[in-house]
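For this depiction, one protein chain was excluded, whereas all remaining protein chains were kept in their positions.
What follows is chain A.
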Amino acid sequence: MAKRKRVIESTHVRDGKRKVVEETVVLPPVISSDEPPKKQPKWTNRERVLVFSSRGISYRARYLMNDLRALMPHSKQESKMAKKDQLYVINEICEMKNCGKCLYFEAKKKQDLYMWISNCPSGPSGKFLVENVHTMNELKMTGNCLKGSRPLLSFDPMFDQEPHWSLLKELFVQTFGTPNFHPKSQPFFDHVFTFSIVDNRIWFRNYQILEEDGSLAEIGPRFVLNPIRVFAGSFGGTTLYENPKYRSPNELRREVHKRFAQKYVSRVQAKKSLEERKPDEPYKRDPTDDVFLTIRPEDTTGKAKNTSYRNS
């Protein structure tokens, strides 16, 4: 401010020398340094994701959930939900937690893991069966990354080919992508989330960027999502898409049981049919063979006893 003033004064002096009246100096309305500091467009995307599960999940699923929480700085936690609660309750939980997206892991029969991904108040939502889970703790995953650095999201071109895939892609982008300038995030890029479609399933991988020329190391976790349904609402509503190739693990287990049961049944049947197929006489006999076979009177039974006797 002071500097400015001086400059103005000096001009005044000069003007005074010339003695020409030019005192109407147009000054800018606000001095640039007085301007309020330029606001950086920081953290405009306030997306939060609620990551939680139902009761009774397996340890592996729990580890997977924790890995996702570690990798997503914009995630929020919630205690496990009782199974008897209806799913639409989750919408209210999300509202309470200020979350716009939700990843809900639902365990069934202590062995099957389902994952819901949902855009919370208004939908859509998708339900998947989670298969082939490998967590970040496995020693074969050699990569590492900053906790909370923003991931690049890599998608298979298949995601743009069918409407249900593209809808799921948008859901994944908004859920797994960390908002820019998130306070818990790091400003560097050192890992990639990969979503690929093979065998009508979505395969998730997480790689560390070792060098920017494209050498990678896997960090984990890995899992496969087998889509079941896509709903218009959040955790319910009309079904928009139903996977025709999906077969529930219950069904598959039943088939296995049946196959084993069939083994016994077929064995018994085979025995029975063998009995039936066995001929009464193994080879053709000449009926005249036993013409001269006679029964001794001592060996006769029944009425024949009366007809034959030994002369003595």
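Going forward, contacts are C-beta pairs under 8 Å (C-beta built on N, C-alpha and C of every residue); 3 or more make two chains touch, one makes a residue touch a chain; residues count from 1.
Note that in this section contacts and distances are computed from a predicted model.
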Inset, instruction - Mind telling me which option in "RING-box protein 2", "rRNA-processing protein EBP2", "Ubiquitin-conjugating enzyme/RWD-like protein" or "Rab GDP dissociation inhibitor" is what UniProt lists for the chain we can't see? - result: "rRNA-processing protein EBP2"
Legend entry - Options A:180, A:250, A:266 or A:308, residue touching the unrepresented chain: A:180
Inset, instruction - Would you indicate which residue among A:157, A:279 or A:302 is in contact with the undisplayed chain? - result: A:157
Legend entry - Which residue of A:77, A:111, A:142 or A:308 touches the chain not shown here: A:142
Legend entry - Interface residues of chain A (partner: the chain not displayed): 44-45, 70-71, 119, 122-124, 136-137, 139-142, 144-148, 150-157, 159-160, 163-164, 166-167, 169-171, 173-174, 177, 179-180, 186-190, 192, 194, 196, 198-199, 203, 205, 207, 209, 212-214, 216, 219, 230, 232, 238-244
